[in-house]
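Only one protein chain is missing from this complex, and each of the others stays in its spot.
The first chain written gets the first letter, and so on, giving A and B; residue counts start at 1 in each chain.
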Amino acid sequence: MTPITSLIAIIGTLIVALLVSVWLPGIERKFVQARIQQRVGPPISSAGIMAPLKFFFKETIKPHSPMPKLYNALPIVSFLSVLFILLIIMPQLYVFAAFTSIIAIVGLLKIEEVIYMFMGSLSKSVMSLKMPFPDIIKGAKHPGTHRSYLEELSSLRAYRLIAFGSFPLYIALFVPVAMSRSIYLSGIVAYQQVHGPILFTLAGVLGAIVFFIGYMILLNEYPFAILKTKADVIEGPLMEYAAKYRAYVYITRGFLMFVLASIFTTLFLGIPPNLFSWTILVTIAVALIFPILMAIMSAFSPIFTYKQFYPTVAGVSVIGILAILASFL
Amino acid sequence: MSLKSYSRARAIHVMLVYTGGCNGCDIEIVNCIFSPKYDAEQYKVFLTWNPREADILVVTGPVTKHNEKPLIEIYNAIPEPKAVIAAGACALMGGVYKNIHGDIPSEEIAGPVDKIIPVDAKVPGCAVRPEDILSGVVAALPLLLNAK
Partner (left out) sequence: MNEDNKITDKKVIETEITMGTVHSAAIEPYRVRLFVEDEIVRDAEITIGINHRGIERIMEGLPVEKANSLTEKICGICSNSHIWNSVLVAEKAIGIDVPERAQYIRVIMEELERLHSHMLYLAHGSEVLGHETFAMRVFYIRETVMELLRMIGGNRVQYGVSIIGGIRPRCELDEMRIQKIREGMDIIDEKILEFADRFVSDPMIMARVTGVGILSQKQAIELAATGPTLRSTGVELDLRREMEAYDPFEFDIITQDDGDVKSNLLCRVLEIPEATKIIRQALDHLPDGKITNRSWEMQDAPITKSYIEVPRGKLYHSYSLEDGRVRNSIVRTPSITNIGAMQYAAVGHHITDAQLAIVQCDPCFTCTDRAIQIIKI
């Protein structure tokens, strides 16, 4: 394959990925949740395409933040880290062996998580402490307490998510590694071309379940949406994003859905996203199936607090470890 | 229709600020968003609780003194273009709370809403009906679509 065709394949795949990913939030909302809730629901283009477009046409304002420029740059960093994940799982780039390993994917996903922490601590929304209201008056309880914003709370939660919430996803990523005895994506894909997809083994099935739970936790979807619970932190770290920066947040979310699905196809089915092969259809199909499953789960579950979150993550992690053990059989 | 107004018409985020009415209008508006019978999302109207995301601010209630400053803060937090809908008799003219006994002004009420922030569409009713809220959103829409 010449460099030119490789380049065309890479850019083409990126464009296809973006085009598919903008429809995913709409599909989630319209076809699944609205059907379950027995209503008509929004048009499929509203949530993913029209909302970001609309935000691009809004007035750019300076957010309430101690470092507005850094705060506004964070969604772009987040988007770029997701973009890099998609780049390194493309087969055309397997020549850069050191970068195209599972470790790089883990690192880039970690960036995605850490960014929420920064967002949370930099956002100072009007909805909690800034609201002009006479709080500290005669007779008020505990007047000397340190007063914090809602976003600081969600920053704290993002920290906990880094500590334990992303366990399932990373354990699931290492199931294919344990099976193929290679941390390089090229090795994992080559192993599956010889031995058949990992998904169709016991370890693969368990790993896929664990991956799916990890996928939901990383996307902050109900019931794991402790970062942006409507009951307390409203929208959490994303509160202060307005105009085009909010559009980036919207696009990143849809794009992350697609990229996580293509990680799944690469690692568990041995099908890296490649425009010049019919297998891109498999990637797109998985990218559609995952949000649909997620929407079904989220439509039927309340939000979890730590009391339910810890056991769920611990249980799923145990399944993940079983999957890794099973892969040595 | 340009892409700008096309996209604006297809994703309308509504924020509800409730400034001390009697709960009636407020519940009818939530009803209009949540109830599958009305389901505002089919008309591309989404409910949000974040002023940075909102396009349209729906204000109910006569704006009590405590709620005046928060209302202004929230209004200022919404990026342009924005529109304000005052819903219900209290938001329009203070309702039964505004003037106690003829012309004696109430000490509790700072409103009506258009005294505090500019209002673009007015929805009358005590309490407003869900259908009227949707038509109020539609009435405010040209303002959003034709804005810069």
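We adopt the following convention: contacts are C-beta pairs under 8 Å (C-beta built on N, C-alpha and C of every residue); 3 or more make two chains touch, one makes a residue touch a chain.
The model shown is predicted, which means the values in this text are computed figures rather than measured ones.
**Student:** One chain is left out of this view; which of A:5, A:193 or A:305 touches it in the full complex?
**Tutor:** A:305
**Student:** With respect to the chain omitted from the figure, which of B:9, B:30 or B:147 is a touching residue?
**Tutor:** Answering carefully, the residue with contact to the hidden chain is B:30.
**Student:** Can you work out which residue in A:223, A:237 or A:291 touches the chain that's missing from view?
**Tutor:** Considering the complete complex, A:223 is the one touching the chain left out.
**Student:** Given the contact definition stated above, which residue among B:17, B:56, B:116 or B:141 touches the chain not shown here?
**Tutor:** Of these options, the touching residue for the absent chain is B:17.
**Student:** Residues of subunit B in contact with the chain that isn't shown?
**Tutor:** Answer for subunit B: residues 16-28, 30-31, 34-37, 49, 61-62, 64, 66-67, 70, 74, 95-97, 100-101, 106-109, 126-127, 129 touch the chain left out.
**Student:** Hey, which subunit A residues sit against the chain that's not shown?
**Tutor:** 33, 36-39, 127-129, 131, 133, 135, 140-142, 144-148, 150, 153, 156-157, 222-223, 225-226, 229-232, 234, 299-308
Operating definition for what follows: only the chains that are shown with their structure count from here on.
**Student:** Using the touch definition from the top, list the residues of subunit A that touch subunit B in their complex.
**Tutor:** Touching subunit B: residues 29, 34, 37-43, 45-47, 49-51, 53-54, 57-61, 63, 125-127, 130-133, 230, 234-235, 238-243, 246 of subunit A.
**Student:** Under the stated contact criterion, what part of subunit B meets subunit A in this complex?
**Tutor:** It is residues 3-4, 6-8, 10-11, 13, 36, 39, 41-42, 44, 46, 49-53, 55, 66, 69-70, 73-74, 77, 79-81 of subunit B that touch subunit A.
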